[in-house]
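Other chains dropped; remaining ones untouched in position.
Which chain is which? They are A, B and C, in the order written, and residues in each are numbered from 1.
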Amino acid sequence: MFSKFLESYEVGETWVSRGRTITEADLVNFSAFSGDWYPLHTDKEYAASTPFKQRIAHGMLVLSVGTGLMRFEPNVIVAFYGMENVRFVNPTFIGDTIHVEMKITDIEQKAGGRGVITALKEIKKHSGETVVAAVMKVMINKGGV
Amino acid sequence: MFSKFLESYEVGETWVSRGRTITEADLVNFSAFSGDWYPLHTDKEYAASTPFKQRIAHGMLVLSVGTGLMRFEPNVIVAFYGMENVRFVNPTFIGDTIHVEMKITDIEQKAGGRGVITALKEIKKHSGETVVAAVMKVMINKGGV
Amino acid sequence: MFSKFLESYEVGETWVSRGRTITEADLVNFSAFSGDWYPLHTDKEYAASTPFKQRIAHGMLVLSVGTGLMRFEPNVIVAFYGMENVRFVNPTFIGDTIHVEMKITDIEQKAGGRGVITALKEIKKHSGETVVAAVMKVMINKGGV
């Protein structure tokens, strides 16, 4: 996804990424990087006292891994425009393997040989359960320009 | 922000975080963590050929650091609900120092002693320029429950 | 602790931090950062042959995490002065959750609107067992100066 030029996309087109297992090391490393040590992600005694019964991954961790699971081609993308309707639907636990499913919902032509592609991004567990859903908007170049 | 119970917030209330300088090491570490090695973030020769003239931070890097700059109190927060209108407004360059400014725009009472707080989150440079803006929704507990 | 000005402290005052679970990833990451790969921390076969029967966290790892569990206010602190009586009392194992307990034992007025606060810092497991104890000395500003 996002490795080809604007004219090659169609509304309804889908794409599925490889998977990545979310490990305890990922929770530690993302807490460290972001500075977000909220106990639900980093204190297993606290987490055991919540309805989740265990530590869960940060929503932003899952979203960030979701960008790394996609494939971006340098000359194709103009800009990562923004996101709508970002929803942290279900918890991601240590040991869950997640992947990304994308579906194009809109292609809007813009001036200057560009367009904005709107896609529904669902980050799912191996079991098929969605953990994060978001609408992404990416500005893409036309080819042969 | 998000370190006190529901009844203590008012619409219009604001909060400002400490700052954090975004370094070359942060770009390397976030590329590594997320797996997103898009050349605009990681290849200085490629970046020099773009309108930005230099590497820029990943939008998700800035959003992730933005969560770490906030303060969350364990028993106060029920869930990080979601985001709307996430916009990557301006580039963050290596060496820029960013902070978070929050403004509460809505407080919605829910059943069971809870409520959803909607806040405008702006991540800004030291110069005052906004780099990322987003509307956040967080579910908060009432105190004394 | 250390988020308010000098005149607001009293001898005998205590403070308790949130917790953090020490993971295998923390042992790996601290060995990597510090360069201290002593086998008791990094070789599970060697560690199994010692009286501890398993890997234990570096004393400096625990002390370093202990500083991150505290809360420091920028304009309040002049300098982290030093430590006395640092004792590595009990081992911290992978999976232990630790927190910090502070108790102010002395407040010494200095010239120029400053003072040195002496505090006993105890890093404890969830079970209450102390793993590291140290006397810390921090130079603090008076407020309204």
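As a convention for this text, contacts are C-beta pairs under 8 Å (C-beta built on N, C-alpha and C of every residue); 3 or more make two chains touch, one makes a residue touch a chain.
What you see is a predicted model, and the numbers here were worked out from it, not measured in a lab.
Asker: How many copies make up the whole complex, given 3 shown?
Answerer: 6
Note that only the chains that are shown with their structure count from here on.
Asker: Testing understanding: with touching defined as stated, what is the shape of the graph linking the protein chains, line, ring, star, complete or other?
Answerer: Drawn as a graph, the chains make an open path, so a line.
Asker: Taking each chain's centre as the mean of its CA atoms, which one is most distant from chain A?
Answerer: In terms of C-alpha centroids, the chain at the greatest distance from chain A is C.
Asker: When chain A touches chain B, do the two copies use mostly the same residue numbers, with over half shared, or different ones?
Answerer: Same; most numbers are used by both chain A and chain B.
Asker: On C-alpha atoms only, rotate chain A onto chain C and read off the angle in steps of 5 degrees.
Answerer: When the C-alpha atoms are superposed, chain A turns by 120 degrees onto chain C.
Asker: Between chain A and chain B, what distance separates the C-alpha centroids? Give it in angstrom.
Answerer: Between these chains, centre-to-centre, one finds 16 Å.
Asker: For chain C, give me the residues that contact two or more of the other chains.
Answerer: 18
Asker: Which part of chain A faces chain C closely enough to touch in the complex?
Answerer: My answer: residues 23-25, 28-29, 32, 37, 39, 42-46, 55.
Asker: Please name which positions on chain C make contact with chain A in the complex.
Answerer: On the chain C side, the touching residues are 18-21, 23-26, 28-29, 68, 95, 97, 126.
Asker: Applying the document's contact rule, which stretches of chain A touch chain B when the two form their complex?
Answerer: 20, 26, 29-30, 33-36, 38-40, 46, 58-61, 63-65, 67-70, 72, 74, 77, 79-88
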